[in-house]
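Input: one structure, supplied below.
For this depiction, one protein chain was excluded, whereas all remaining protein chains were kept in their positions.
So, chain A:
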C-alpha cells in the first residue's frame, strides 16, 4: 500500500501541493481527477522523488520512501508512466524496454509477459520509438514501466489524445494489471473511462485531495464530476 500524509511540495518559491493525504491499495485502481493545474502531475512526480516534498511523509508498505534520491525510488517498486509519454525517442523500442528493465536485471520472462500484454510492440522492437503511432507510443510507455515489475504503477493521463479503440486497449491492460495485484494510480480526465476502471476516485483541486469516493458510489452525473472536473 502506498500512503501519503500531509505532503507539501512545489517548484522554487511556488508551493503546488498544499498537504496531500492519499492512499492506493494493491490490486486496486485509484483514479485522480481534477482540472488542469490542480497538481496531479506534481503529485506523481513527488511520489517518484523527482520533486522534493517540503513536509509530510510517503510510505510504501510501511517503509518511508520520501527523501530518497530520485534514482533510488523506482528500486522500491514504483514505476511512472509520465504525461505525454516521454519515451526515449531516438532509442529503439527494445532499448526503451531495456531501460525499463535496468533495475530488474532484464529477466526475459518479464519482457515476455510485457510483450504478451502489448503484442504490437513485438513487431516493432527494432524501430525508433519516435516513429511509433500515438497509441503504440503509449503502449511502449506503459510497457517500459512494467519492465520494472512495479508494485505501484503511476499513470499520468495515458489516454490523452488517443482514439477510442486505443483507449479500450489501455483500459483492458490496466484491468489486467490490477488483477495481478499491482496498485494502479491513474490520472484520468474521462468520466466514462474512470467509471470503467476505478475502485477509488480522488478528486483534486488547488493542490489537495478534496474528496475520496468509492467508485461504485459514483454515477456519470455525480456532482463531484461537475465540481472538480467540469463536465
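Here is the rule we go by: a contact is a pair of C-beta atoms (placed from the backbone, for glycine too) under 8 Å apart; a residue touches a chain by one contact, two chains touch by 3 or more; residues count from 1.
By definition in this document, contacts and distances are computed from a predicted model.
For the omitted chain of this complex, the UniProt record lists the protein as "Branched-chain amino acid ABC transporter permease", which is one of "Isoquinoline 1-oxidoreductase subunit beta", "Branched-chain amino acid ABC transporter permease", "Membrane protein" or "Transketolase family protein". Touch with the chain that is not drawn comes from one residue among A:43, A:103 or A:121, which is A:103.
Across A:10, A:74, A:135 or A:158, the single residue that touches the chain missing here is A:74. For chain A, the list of residues touching the undisplayed chain reads 48-50, 69-75, 79-80, 82, 86, 88-91, 95, 98-100, 102-103, 144, 148.
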